[in-house]
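Have a look at this one.
All protein chains but one are shown in place.
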Amino acid sequence: MKIINERDLPNIPWEDRPAGENRPVWRYSRNPVITRDAVPNCNSIFNSAVVPFGDHFAGVFRCDDTSRRMQLHAGFSADGLKWEINPQRLTFDCPDPEIGNFVFGYDPRVVWIEDRYYVSWCNGYHGPTIGVAWTCDFQKFHQLENAFLPFNRNGVLFPRKIGGNFAMLSRPSDNGHTPFGEIYYSESPDLTYWGRHRHVMAPVDNSWMYTKVGAGPIPIETSEGWLLIYHGVLTSCNGFVYSAGTALLDLERPWKVIARSRHYILAPQTLYECVGDVPNVAFPCAALCDAATGRLAVYYGAADTVTALMFGYVQELVEFTKKHSLV
Amino acid sequence: MKIINERDLPNIPWEDRPAGENRPVWRYSRNPVITRDAVPNCNSIFNSAVVPFGDHFAGVFRCDDTSRRMQLHAGFSADGLKWEINPQRLTFDCPDPEIGNFVFGYDPRVVWIEDRYYVSWCNGYHGPTIGVAWTCDFQKFHQLENAFLPFNRNGVLFPRKIGGNFAMLSRPSDNGHTPFGEIYYSESPDLTYWGRHRHVMAPVDNSWMYTKVGAGPIPIETSEGWLLIYHGVLTSCNGFVYSAGTALLDLERPWKVIARSRHYILAPQTLYECVGDVPNVAFPCAALCDAATGRLAVYYGAADTVTALMFGYVQELVEFTKKHSLV
Amino acid sequence: MKIINERDLPNIPWEDRPAGENRPVWRYSRNPVITRDAVPNCNSIFNSAVVPFGDHFAGVFRCDDTSRRMQLHAGFSADGLKWEINPQRLTFDCPDPEIGNFVFGYDPRVVWIEDRYYVSWCNGYHGPTIGVAWTCDFQKFHQLENAFLPFNRNGVLFPRKIGGNFAMLSRPSDNGHTPFGEIYYSESPDLTYWGRHRHVMAPVDNSWMYTKVGAGPIPIETSEGWLLIYHGVLTSCNGFVYSAGTALLDLERPWKVIARSRHYILAPQTLYECVGDVPNVAFPCAALCDAATGRLAVYYGAADTVTALMFGYVQELVEFTKKHSLV
Amino acid sequence: MKIINERDLPNIPWEDRPAGENRPVWRYSRNPVITRDAVPNCNSIFNSAVVPFGDHFAGVFRCDDTSRRMQLHAGFSADGLKWEINPQRLTFDCPDPEIGNFVFGYDPRVVWIEDRYYVSWCNGYHGPTIGVAWTCDFQKFHQLENAFLPFNRNGVLFPRKIGGNFAMLSRPSDNGHTPFGEIYYSESPDLTYWGRHRHVMAPVDNSWMYTKVGAGPIPIETSEGWLLIYHGVLTSCNGFVYSAGTALLDLERPWKVIARSRHYILAPQTLYECVGDVPNVAFPCAALCDAATGRLAVYYGAADTVTALMFGYVQELVEFTKKHSLV
Amino acid sequence: MKIINERDLPNIPWEDRPAGENRPVWRYSRNPVITRDAVPNCNSIFNSAVVPFGDHFAGVFRCDDTSRRMQLHAGFSADGLKWEINPQRLTFDCPDPEIGNFVFGYDPRVVWIEDRYYVSWCNGYHGPTIGVAWTCDFQKFHQLENAFLPFNRNGVLFPRKIGGNFAMLSRPSDNGHTPFGEIYYSESPDLTYWGRHRHVMAPVDNSWMYTKVGAGPIPIETSEGWLLIYHGVLTSCNGFVYSAGTALLDLERPWKVIARSRHYILAPQTLYECVGDVPNVAFPCAALCDAATGRLAVYYGAADTVTALMFGYVQELVEFTKKHSLV
Partner (left out) sequence: MKIINERDLPNIPWEDRPAGENRPVWRYSRNPVITRDAVPNCNSIFNSAVVPFGDHFAGVFRCDDTSRRMQLHAGFSADGLKWEINPQRLTFDCPDPEIGNFVFGYDPRVVWIEDRYYVSWCNGYHGPTIGVAWTCDFQKFHQLENAFLPFNRNGVLFPRKIGGNFAMLSRPSDNGHTPFGEIYYSESPDLTYWGRHRHVMAPVDNSWMYTKVGAGPIPIETSEGWLLIYHGVLTSCNGFVYSAGTALLDLERPWKVIARSRHYILAPQTLYECVGDVPNVAFPCAALCDAATGRLAVYYGAADTVTALMFGYVQELVEFTKKHSLV
């Protein structure tokens, strides 16, 4: 297995696998890395996206304020652990006020494609849909057209064009606490018009993801296929439980699933995952990968309240996915 | 008021307004025009689309068979009243079997744009979305990419490009008997990729359309704006009631509503509209317009069972819409 | 059995019991008496209240317009069958615009108490509640305070004070198609402040009224108790079914049920009751009683669309109620 | 194809197939055969079971009274069309009052097995379950233990023992308007204890039976398998629609489906099927078969209000089932 | 800003604002003040009301017993922190057994008006409604008529008459876990009859209170208006979240909202607020105010399990409310 198109990132957050641990990923021992009140007047900080930025790291953070408005803030960090998050929500430049008018924004993803960073997020426009913007510096953000009609969530761009087009995964939804969700793939020549929609994957009966599934961090390109970390949801008698799993998608036709692990890699089991604004949520949104070692640091929202980290190796996750594959 | 870009169609179905009738539209006295069993082994024929075709008329018909599978059939008529509907469902040529694989199809619309007829319909692809195809002869249909991600219904193309792009209204939905629905506008340079999504209109409280609204026939271009006939739904304690109303949309920015009638033009009140597979449905899908006189013959599904006709004048509907406008 | 405090009304609508009919009430042979479009631009006229007015009759009518707004209109009739209904909705004089601001009004009842007519209806004030007004001439209506907090429906005044207070039955509800409903009794010294709320009666399992019950026409005073005609609702797999039944309430403590018939007196079974805006509704709202003969003409809404009449004798209904009593 | 173990019944109700009719069954031209008020004080008579009884016919009828209590009455007829139904509900002899206490009873089936008639019905015992009784004369009914735990409906006995045991189809349910339903098979050595439960068949997506299915009349033994007429339900936006279809079950292992028609044989389309206490219901409960000719007269409840008849030939239904089979 | 009509209460519970804390309120460092088992055989003690009583404090406490019956107990304390709660539930003297019959009681409020203490609570009478009683000594409680018809909760009396009438806020509800809730105002001349109902405030979209709002402690009179602390609820995918916020109401027309903070003052974030019988609840029911300093000690139920305290200054809360006002 070879990791493709990722840089060496020796300075990403990391802890070695604890002795005796045989799970494919392990939690950071000092979780959560970002507490709910790390930004003044914030209710919670979670489901946030980070990327390498020069020698350091930058990110877009979901910061719900104390009116529980869902907003995005930019932030910077030298080590990926201690973050300076802008106390003001980020604003978007947008030529069309119909689109640029901010209603709410949440669950961002950030990816570098070719020459700039792109942000995609759940954007309020007569319901949730996928907002898209680009930035070079995490200071100035240029908002493009929404990718899709409402209702949609979890729009995740691929880190390179596929077949000459930008490519995005998303999860069509309804306008509430959607009790269904499948992952689709779409393409765009220009980030304005989207099409060639393909179904990627559905929930699985009698499993940790029987209610809905949605893409998580930016997919990681490997010689075995795109490594996709995604969230799956089951519905207990006391509500949704969000866990994380993995799949491998075909490199050039990413709507083809090569392998998909029957087992989750992480489910909410610690106090900070089980107790908070929404109990029992582990929701991965971003991953830093060191190409040289295959080390992976995955940021995930915990209990819709704080931001946590888990660690693993790309090669092990690829193996795990193939070994326990449903496909 | 002037009708734009419509042809003279002196032979469309027509009856003069009955004496004493003061409503903006009136029913054909011999409704329904197409009964549920006009095609062998059919359960029902409704929500169908007709267009002028040479000197005659052609159409795409929703014909549910006796297994209650929703399917499309092509048909032809000399007078718009007596129809020869192909007893075999129509099939689509499609280069990509992932898209061309037929699951279900219903609620078609047909429109002539530039050089050919386009069909849009609710197409089954991991849930309902908007299928698009073209034909020149109603014999051979060429299927394009689905316009949007699921879940979507009531995709209605404009009869000409707007700002150089194809333009479509649609109603995002969920995967069931959707209890919400608003009309959106989208554009495409090539009928493959769609974007520039704009919100057009929402339900209205305490009205015949407080649950959902969706576009009906192809909009009719007039000097006062696009005349849109649409359906609205209220939820009684015994289910949905589908009625028809009118709005005027800005010619070049059709997501701007110029006027919108507070009153319906037709609600289910006859036995064939109130009794059938789904009681209390009047669902307009197609309109034939004679430019010379402004006569309008609107085909609508009744009780999700049969096809009926109502008549009116474009100019009167435009006036009615402005006079009773909510906007 | 003696009828108390009712006038002789020899001119109320009437037909003798058809030969062979053994039900406690029978339908008017020329139902519906008021069709859905008896008033211009009306969608439906039903659930309306009539009273003797001089030698003739007057009434307050629920007339939903073609935007499906629920409104009240006044009307007059010489024979109780042919009605002149004002094409304009009635307006209320109200010193406080917070209360007088009209949102919607439906399901009126009218009663003469002491020196004037009182109207109670379901009045829109941040949800449905009970509006109260008085009139002497059915031209000018003086609106008082709403009797109760939202959410409430089917407020029915008694035709005389009880224990020195005005008295009203009502059915607390929620803000939708309420799936529950019980009848309560309340008193007021002044029609401004209400209290001494008492529970009167609840739905009954395995019966035509297992979902909810609500008071219908103004109770009729008899030596055996107040004769209450009320509606009851069952929920079939295809929605609510509204039927009518009878009970006898204690004269001075009307929250005490003396008798209550296990059997309905009328259920929706004719085409005009089973087909319309809301199928399967028979909803009584007013009764004219001829004290000399005990003849009763009960107006009821049919299918939430038209107004119909049924006939019976007070003495027979009292007997029927006692003979089949649940209590 | 041969019909097995059925008698010649030349006097069953019958009409020849109308000219031009190509459906597998056709309606009796004078439907309904039993009106809602054929029994005094009845609200409706439907979902009833008839069998040959000497030279004539007898049956157990669901007669809901005007309190909408669900009850069973016995009845007799010389021609299967004109029925003398006992105005008193039938009562059961039962040694154990815990079981014999009548709460409600509906949707009976009757079958002759070996030496007597057996009745199975939906019996109220802390919810609906399957009651079982036997009779020789339709005067005296001997109640046995309920076959199953609640909640269950549509218990249908086979007309002979299978593998030495009594055999029954049933449809487990919940305690309301159950939105699911599959057919199961169970056996009993003694009609007291039941077991060896096997799954027979489930609803089918995108079809007239996508919500639930349940057995109808007593299965008819043929050389091609048991001919099962059953009901299937789809959920429109305005409620359930009950239609009838056919399947062939293995003779000795009836939980094995040999063939199952994709198409319904009858769906609610006439006024008496579409309008009534529950619109859009055609619910078959009993069939009379003339072995000599293969003529079949199927009794079905229409709109949960009246009893109707359809006709067909066993051999044609077997062919139809195999020709359009899903299996 | 001036506090009106409050006494100096130098001995109320108090802790100074912690260093670095910039929120408008802060939690007592030794929360919870009353644990779930502070009374023998209790399941939980929360949503309780305390008042100054002589030099000490008295209160009415919601104590659910281990059968989970909701009951009220009286209690006393010298310091407002250590409570002697009567292990027997309090009983009410009531002349009318129809009203006095105890079914359940919960969420009490207590207020001194003129010459005695009044208790209002959610009282079971054919559903939840507002019970009212008075006491002078917290030993003997005299029950009056229920203020309103069911279904109602969170009845909160003002501490003085307004316009010569007693005045109460309440939140009409349904009979379950009501998914809606707005605050209304009502008046009574005599605490028997209530009227002049006015709407005060509704939920707010995209906020911590988008599902429902209800009044909390007795309003505190200030020169800027009545300071109302209230609860608001949002619905996460895992249930309701109850937080606390503030508003200012007009002194003489308290249904007029002068200011209303967009931000909550306290949301469930500690373990005792997030974990318990109902996770994620902070529900304020009572406040002690020291007029001299403006110190405020607010009692609130945490996780529907225990009783906790938060502290703040009236003047700061008034400022906070105006600064972040939605109005």
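All chains are identified by letter, namely A, B, C, D and E, in their written order; residue positions are counted from 1 within each chain.
Methods note: a residue touches a chain if its C-beta (ideal position, glycine included) is under 8 Å from a C-beta of that chain, and two chains touch if they have at least 3 such contacts.
Please read all numbers here as calculations on a predicted model, not as lab measurements.
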item	value
Visible contact partners (per top-of-document touch definition) of the missing chain	A, D, E
Hidden-chain contact residue, picked from the options D:N5, D:Q88 or D:N175	D:N175
Among E:W14, E:F53, E:F76 or E:F240, residue touching the chain not depicted	E:F240
Of D:N5, D:Q139 or D:T192, the one touching the omitted chain in the full complex	D:T192
Residues of chain A in contact with the chain not shown	22, 206-208, 234-239, 241, 262-264, 267, 269, 271, 274-275, 279-280, 324
Missing-partner contacts on chain E, residue numbers	36, 40-41, 43, 65-70, 103-104, 124, 177, 238-240, 275-280, 304
Chain D, residues in touch with the chain not shown (by the definition above)	98, 125-127, 129, 145-152, 170, 172, 174-175, 180, 182, 184, 186-190, 192-199, 202
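Rule of thumb we're sticking to: only the chains that are shown with their structure count from here on.
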item	value
Chains touching both chain D and chain E	C
Identified repeat of the B-D interface (over half of residue pairs identical), from A-B, C-E or A-E	A-E
Rounded Å distance between chain B and chain C, as computed from the means of their C-alpha atoms	42
Centroid distance [mean C-alpha coordinates] between chain D and chain A, Å	55
Sites on chain D at which at least two other chains make contact	238-239, 275, 279-280
Complete list of chain pairs which touch one another	A-B, A-E, B-C, B-D, C-D, C-E
